[in-house]
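I have a structure I would like to understand better, so I am pasting it below and will then ask my questions one at a time.
Only a single protein chain was left out; the remaining protein chains are all shown in position.
Naming follows writing order (A, B and C), and every chain is counted from residue 1.
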Amino acid sequence: MNPIITVFSKGIEKSGIKPSKVSVPSDIPFGSEVVNHLGVDFFHTIRGRAIPFGTGLKLGNPALKVVPFVGDLMTLGGNHFVHAGRRNMELLVICVNNFVYRKIGGQPAPSTPVTFSPYSTFEEPFNIPHLGNSCGAVYTARWTALHTDELANSIAEALNKQGLSVIEVLSPGPNYYTKIEDIESNLINFYYENSVIKNGEDPKNARITPEEKIVVGKFTDKERPTFIDSYNAQLSKVLGDKFTPYGGKNG
Amino acid sequence: MSPLKTIDSKIVHPMDNLLRMERIPHIWCPSCGIGLAVTAFTAALEKAKIDLNKVAIVSGIGCTGRVAGYTKLDSFHTTHGRPIAFGTGIKIGNPEIKVVVFSGDGDLIAIGGNHFIHAARRNIDMLVVCVNNFIYAMTGGQVAPTTPLAAYATTSPYGCVEPPFNIPYLADSSGAVYVARWTTLHIRRLTNSITEALNKRGFSVVEVISPCGMYYSRINKLGDGLDMMKFYHDNAEIRHGEDTKNLGIGFQTKIIVGKFVDRERPTYMDSYNKWLSEIKTEEKLRK
Amino acid sequence: MKANPKDVNTGVYYIDGDVSSGYGALAAGCKFVGGYPITPSTEAFEAVCRRGPLVGAMFIQMEDELGSIASVVGASWAGVKSMTITSGPGFSLMMETIGFGAMLETPFVLLNIQRGGPSTGVPTKTGQADMMQSRWGSHGDYELIAISPDSPQEMFDYTIKAFNLAERYRCPVMIMSDECVGHMTEKVVIPPADEIEVEPRRFYDGPINEYLPFKPDEDLVPPMVKAGDGYKLYITGLIHDERGYSIKNEEYKFIYTKRLVDKIRLNKDKIIELKEEETDDAEVVVVSYGISSRVAVRGIEKAREKGIKVGSLRLVTVWPFPDEKIAELAKTIKAFVVPEINYGQIAFEVERCSHGEANVILVPHGGAGVHNPDDICDAIEYAAKEKKRIEGVIEYKTKLEKLVFEEGYKLHE
Partner (left out) sequence: MRIDKRGVLTGTWNLSGNQACAEGALAAGCRFLSAYPIPPSIEVVERFTQRAKEVGAVFVQMEDEISVLAAVLGASWTGKKSMTVTSGPGFSNMMEHLGLGVMLETPCVIVDIQRAGPAIGIPTRVGQGDMMQARWGSHGDYEIIALSPSSPQEMFDFTIKAFNLSERYRVPVAVMSDAYVAHLKEKVVIPPAGKIKIKPRRYYKGRKDKYLPFKRDKDFVPRMVDIGAGYRFHVTGLTHDERGYPIMFEECQEHNVHPLVKKIRHYVDKIVEFQEVETDDAEVVIISYGATSRFALKAMEQARKSGMKVGSLKLITVWPFPDKRVAELAKKAKAFVVLEINYGQIVFEVERCSYGNANVAFVSHGEKGIDNIEDLLSTIEQVMKEKKVRKGIIEYRT
């Protein structure tokens, strides 16, 4: 059983939202046996396009709660991510970060074949909560996969947020491009033990570096009108009675 | 027939050697600010005292995308949104070349947003000049990711509903080492900024706010180019070192300009070379 | 089913093909358009942006074409009819997701206003060089439907037909128009809603627990459901079985994707629409589509004035290709003349289907303009005279080619 999916399931339960109203477009290939018991609609999309696919789902049926799962450290889908943030599209983006960062845990060494990490090993990775925050996300958080309770709470909270929420989960999870055996099996424990919870920290300061402890926690929690809200507000203002507001909270 | 043909051919403008004069007149509309940005850029090229044979300019698609075609350097007019990626190839293929990406907001921030944030993260040694006219002008005035809220465009006929990007903030938070913003009114300061950025190692971004009299101003009834210049004059405020967070631009609100970020970070090639030497030492040790 | 009167702006208009197509989409019940501005298709998107909000249709201008088509596939799974609008370079960017849409059997319509290519080419002028791309542009094997309208009125009519076909066969349908038709302004009659036939989505109506997303009906097309209705969908772009579950390596058989191809190939006769004129006693048949078919009319007239028996076959649906019709005609005629605004695409298909029984003469044009009808007329004349069976597509040397390469035309001073 995939730990993140278990926590996700808990999160949905806590949020009080019907699983049948949750749609999950994902570019991470979770198997059917993993997601079936969740009771959500699951779409395994092509790499990097989970966010725009989710945008379509949300705009096609505003009653849905759409939770794109993205892997690949925002490589292919980086643009969709920043633009969804700008629009404040009502999505909960769960970014499963399984990067193989050199020096963390002593493994893998700099000579690890570069193809096995989503970035070449000498490149600095994105600070995803910071990027999300600076693009306008209303909720950002980072947890390791072992912070199960905190993560579940975050998911529940974010599911009830109006706007783009981002939760980064550090986990050597399933991914095309990682040779699992290359990573020490206790890497996830390493992440957990080397993390420090700093809720409310400015995500700017939550860069993951080899030297410092990994900062986890809930970083952003603010309010901004969502895409559909501003759409309805602007068009009602201009068109008046001719315009029927789109969707609304109850679809 | 080019109207310039009638002018006495002995008179040579000091910038003629930097422009492809055979292509003049250019395609830009009256009141457009791109020409001013090009003037600032060419002046900066001279001021920066760099070997012009070693400068490559790459543009994407759009009004600003045509800049490469008028600049007498090794110049590339590529596909929509991809000049940064194309430039990355040039830079890594031949690190001696100074790559300048000169393109518009739609090209660099909408379709090319991914390359923009990733090149900033990698800190590829290039200068990005982003001319921001708040609209897609080449295709006739569609909404752009920089169009201020409630401003009109042909694909937001009832007012723009999406908040715009704050380009300096995006660049800063992705890791750019030099970030500045000027309007086309601040021509000398803009020239100085580009000069400075040309000699900076790493991913530098200079945003140039430019009037678009034909589409943005016309659709939004903001007058002509001169009116926009007056607006910049009255509403632009220089605040060097301002936190990039506070640089958002609303519809006809104050525009904060200045140099905001100037820092040092190892460039992509620096990290690459360091990594390479580390591997080599490691291999030697193993032996 | 009839169209919803709210969606149809009945009346007589003087509009261009792009706008007409936008109105057609809304009349067909399209409720989501994801687009990105690109010349020369922008006017269609603008039309939707203006009229869409008044009829409850959502539009979004995405950050790029990769995003716009992905959002369209998503919206279609949310249960609404969806469309995206683009042109050449954008179409190339959409390739991966078109294959994804075909794999997920997602109904949506893609309007491609072709322009001169390759690469950036001539953005403001016409071309017909994406025809093969629409069939083969994505990796892997799939089949889809492509329609090529030739007037603003047809842009309206065939946009509706495109939606109907998409819903009927659960596949992406391309409207392969071109800049000339897109920017041509003509009279367009939009009929009352009760005269517009609209295909509703085939929703599954059985028990919730027994639903299999890819279990086909007899016509090889599976019924669909919406996301959010409790079906616990598991949909993947991996090769999947009827349940939608990806297949383990060991079980891998081609059979799972074969249906994607078969559902079009076996329903071909129902999909194909052709317009035939005077082919019964023809010596030469002009095969054309889109704007070329309108230019060809003049060429054909001229040839007829010279006493040549010329027929015309207009491909309204270009894909699937009318193999049998071409083969049948090949038996009775001397030659096909294929005018198209490219250097040979559909001409190769005509060559393939004529099985060596008729000559195939291509009248090429690079784009940025349309044919000179005289070229078409001359090619017809040549075709009628040629007695030998010549293998291969015969590329007719146009006046334009002679001008540029032989007569020393100066592009610049």
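Methods note: a residue touches a chain if its C-beta (ideal position, glycine included) is under 8 Å from a C-beta of that chain, and two chains touch if they have at least 3 such contacts.
Keep in mind that this is a model prediction, so the values were computed, not measured.
> Which shown chains does the chain we cannot see touch?
A, B, C
> Based on the whole complex, identify which of C:Pro5, C:Pro192 or C:Gly356 touches the chain you can't see.
That would be C:Gly356, which touches the missing chain.
> Considering the whole complex, which of C:Tyr231, C:Phe348 or C:Tyr382 touches the chain not shown?
C:Phe348
> Provide the residue numbers of chain A that touch the chain removed from this figure.
Interface with the chain not displayed, on the chain A side: 29, 44, 46-48, 75-76, 78, 113-116, 118-120, 176-177.
> What residues on chain B make contact with the chain left out of this view?
Given the touch definition above, chain B has residues 20, 22-23, 52-54, 56, 58, 68-69, 72-79, 82, 84-94, 96-97, 114-115, 118, 272, 276, 279-280 touching the missing chain.
> Provide the residue numbers of chain C that touch the chain removed from this figure.
Contact residues on chain C toward the absent chain are 66, 88-89, 91-93, 95-96, 99-100, 102-104, 114, 116-125, 127, 129-130, 132-133, 135-142, 236-239, 247, 249, 252-255, 257-258, 260-261, 323-324, 327, 342-345, 348, 351-352, 355-357, 364-369, 391-392, 400-401, 403-405, 409, 411-412.
Keep in mind that, in the parts below, only the chains that are shown with their structure count from here on.
> Chain A to chain B: how many Å between their CA centres?
For chain A versus chain B, the centre distance works out to 31 Å.
> Chain A to chain C: how many Å between their CA centres?
Those two chain centres are 38 Å apart.
> Could you tell me the distance, in whole angstrom, between the mean C-alpha positions of chain B and chain C?
Chain centroid spacing, chain B to chain C, equals 38 Å.
> Listing for chain C: what residues touch at least two other chains?
In chain C, residues 53, 63-64 touch at least two other chains, as defined above.
> Residue numbers in chain B touching 2 or more other chains?
Within chain B, the residues that touch at least two other chains are 110-111, 113, 145, 158.
> If you look only at chain C, which of its residues touch chain A in the complex?
31-32, 34, 53-54, 56, 58, 60, 62-64, 66-68, 70-80, 82, 96-97, 100, 226-238, 243-246
> Across the complex, what residues on chain B touch chain C?
Those in contact with chain C are residues 61, 77, 79-81, 110-111, 113, 136, 138-140, 142-143, 145, 154-158.
> For the complex, which residues does chain B have touching chain A?
Interface residues on the chain B side: 110-114, 117-118, 121-123, 145, 149-150, 158-165, 169-170, 172-175, 245, 268, 271-272, 274-275, 278-279, 282-283.
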